[in-house]
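Every protein chain except one is present and positioned as in the full complex.
Going by the order they are written in, the chains are A and B; count residues from 1 in each one.
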Amino acid sequence: MSMKRPLPLVIGHYTMLIVLAVLCVLPILIIFATSLRQQVQIFAEPLNFIFMPTLENYRAVLEEDNLNRYLWNSLFVGIVSTVITLVLGCMAAYGLARFRFPGRQAVAYTTLLLRTVPLAVMAIPVFMIWNQWQLVNSLWGLVLLYVAVNLPFTIWLLYGFVLQVPVELEEAAAIDGCGPIRIFTKVLLPLMAPGLAAASIFTFRIAWNEFILALVLTDRQTRTLPVAASLFITDLGVDWGKVMAIASLIAIPPLIFTFVAARQIISGLTAGAVKG
Amino acid sequence: MQRRDIIKTAAITVFGAGLPFSGAIAQNRFAKYAGSTVVMNIPAHPHYDAMQKLLPEFTKETGIKVEVDKVAISRLKEKQLLEMAKPSGDYDLACYIVMWKGEYVSKNLVHQLEPFFANAALADPAYDMKDIVPIYLENLGLVGGPKGYLAGPGAKLYGLPYGAETSVLAYRKDVFDELKLKVPETYTEFRALLPVLKERSGMGALTSRGQAGHQAVHAWLLHLNPLGGSQACTAWLLHLNPLGGSVFDDQWRPRFNDKIGVDALKFLQEVVATGPAGIAGYGQGEANTAFLQNKAAMYLDTTSFASVVADPARSQVVGKVSWALHPKGVKRASQSGGLGLTIPKNSKNAEAGFLLMQWLTSKQQDKAVTMLGGAPMRNSTLRDVDAVRKYPEFITFVEALKHSNPDWRPIIPVWDKINVQALGVAISEALTGKKSAEDALNGAVPQVTSIMREAGYKI
Partner (left out) sequence: MRTARWVPFFYVGPAVLLMAAACLYPVLTAFQLAGYEWSMGTPWESAQWVGWDNFRLAFGNERVWSSLWTTLLFAAVCVSAEMALGIALALALEHKVRGMAFFRTLFILPMMIAPIAVGLVWRYMFDAQFGPINAALVMVGLEPKTWLADPTLAFAAIVIADIWQWTPFVFIMMIAALANVDSSVIEASRIDGAGWWQMTFRVKLPMIMHVIAITLMMRLIDAFRVLEVVYVLTFGGPGDSTEILSLHIYKTAFVGQQLGVASAISVLLLVVVALLSWGALRLSNPMKDER
């Protein structure tokens, strides 16, 4: 029984959507646009959007300013910590969802609370502890931290997805003679694929974007992109072209993920809240 | 005079050990480190901008690569400390502000330099430590002597001056000529000149760091930043010294609220009253800019400013500026301080860092960086014919250095805290008119006393 909406309303609707979309996207476009401009131009004509693009900023930043090193570091830390977080997180979500065991409530609630800890609070203790354990200035030290810090959120996210898989399927597999581990790998995981995709995107994004903990734990060799970016702001004569080139590099993976998997991301975000 | 002799003796003793070996060993000095990389932490600062242009030459000569980590000067200490607090850190060479030397040494974060200079395999026989301006060497590099920061028994060398400075008066010759004014030699003349210039020159009299701020209702404006919060205090100290005052007496008890201290603060208040518009909020950058942009007739601050004044890209007053000595109060006492280089203890490549430091501060390179706009740290550079031709103000600088007082500021390890939290706040309150000069200084005494007592001084 849907009424045809009057045309003005439809046009108005689309106009609003377009305006909002432009507002969302404009700063991002500015990042990319500025990164492709020459420094002289940036300073002379901030609003001129017609220009000859140049890759000079990217070249300079990757060759002279060691950004290739930082890019590699970010990729390594991002991918490795995501993989480990997913494996451990998925297992933990499954364990929490399907089994009753002593300490279950405690684990569940602590996990949920840990998710909200501001990272600035962790910076000091982490600085001290990682120095003591000799994990400072090492990529694995950073990976370890990121996994631990991302697990709460990942577990919480995957928990919701696990619940959506009917227990009956697992019970059926058990009757068929599958051991608990095979049930997990052969029955559950395939059905959770969308959830795993969403979780991996979120986890990678957090590890890739993280700043303050990387700031205190890395040196020149292990520095990640966000930290490198922050060092270019010097109060005097900031080279915006280069800064935006780095910002672009930082922005590209999340952008790709967003375009590829928007649906999963949104369902991941809304799952816990809306279904409730 | 006595102080200078002590330094010279120390320098010769330290250095004498390296003299017998030269020639062949000198060539091989760098060989062992060729191919390695030295990482240097520097601020965004004109002197270090000039230095960066010299680095490719170093790599060509020695085969040692240099990577530079440039940071805004307000964030320099934050970055360095973070690195130096780790078991092993990034920096082989770090640029520091003179005020931090006590803290760095007391926290055991930096190397002593004597062992390096005494190491025949590393030391450059042509180095000539005596040529370094003695006041700079003492002020920037020595820790452990009398009072902790002056030359004398117990003083050890922890850093070399690089980007060091003293205070000097720059004035607009054209304005003074036009108004037929005499360059002030004494503080009395200086004081008398302020209202005259303000009225008749169409611009502020003296530009100065004030950083008091119109929002100084809250002390929070002076945030934890050695350069930011302490602007007002530094400006006050500049005048306190020639007028015969000091922060502490010989027993480390605060005496800054005595008559001379109050007088110096009142002078600063007059400066603010007759200064360019907005002076109350000036940090060092703004104070400099005011002079460069024709908004003030006089400038009393650092010599490292000279190259900027002469740079047409940044200065509107090129060719109109003359230089004179910091006016005399009861004595001549210009400030000294600035930047230096040190080797963090947790550096991975300390020897190569030392080689770079030694190279940069050698006669040849000091001249080179000066010609590029950097600040000289050797007497030979200050007297060099080419340098003087390019920067005639060096003649004044040499004279100013003779009167430079290394004790113009008590740079004990807790100085930073006192500077920013206690004195800086008090002085800015006086400058904004919130308190009278007497009340402001008297009000700071309890806090300074308690900071000193906490730090272990028995007062």
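Just so we're on the same page, a residue touches a chain if its C-beta (ideal position, glycine included) is under 8 Å from a C-beta of that chain, and two chains touch if they have at least 3 such contacts.
The shown structure was predicted, so the numbers you read here are calculated from the model rather than taken from an experiment.
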- What is the set of chain A residues that contact the non-displayed chain in the whole complex? 1, 5, 10, 13-14, 16-17, 20-21, 23-25, 27-28, 30-31, 34, 42-43, 45-47, 88-89, 91-92, 94-96, 98-101, 104, 107-126, 128-129, 132, 144-145, 147-149, 151-152, 155-156, 159-160, 163, 167, 170-171, 174, 180, 184, 205, 208-209, 211-212, 216, 226, 229-230, 233, 238, 240, 243-244, 246-247, 250-251, 254-255, 257-259, 262-263, 265-266, 269-270, 272-274, 276
- Which parts of chain B are in contact with the chain that was left out? 75, 77-78, 81-82, 84-85, 103-104, 107, 109, 213, 215, 218-221, 223-225
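Here is the rule we go by: only the chains that are shown with their structure count from here on.
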- Using the average of all C-alpha atoms in each chain as its centre, how far is it in Å between chain A and chain B? 45
- Touching chain B in the complex: which residues of chain A? 66, 127, 131, 134, 136-137, 216, 219-220, 231, 233-237
- Touching residues on chain B, where the partner in the complex is chain A: 39, 44, 67, 69-72, 74, 82-83, 85-90
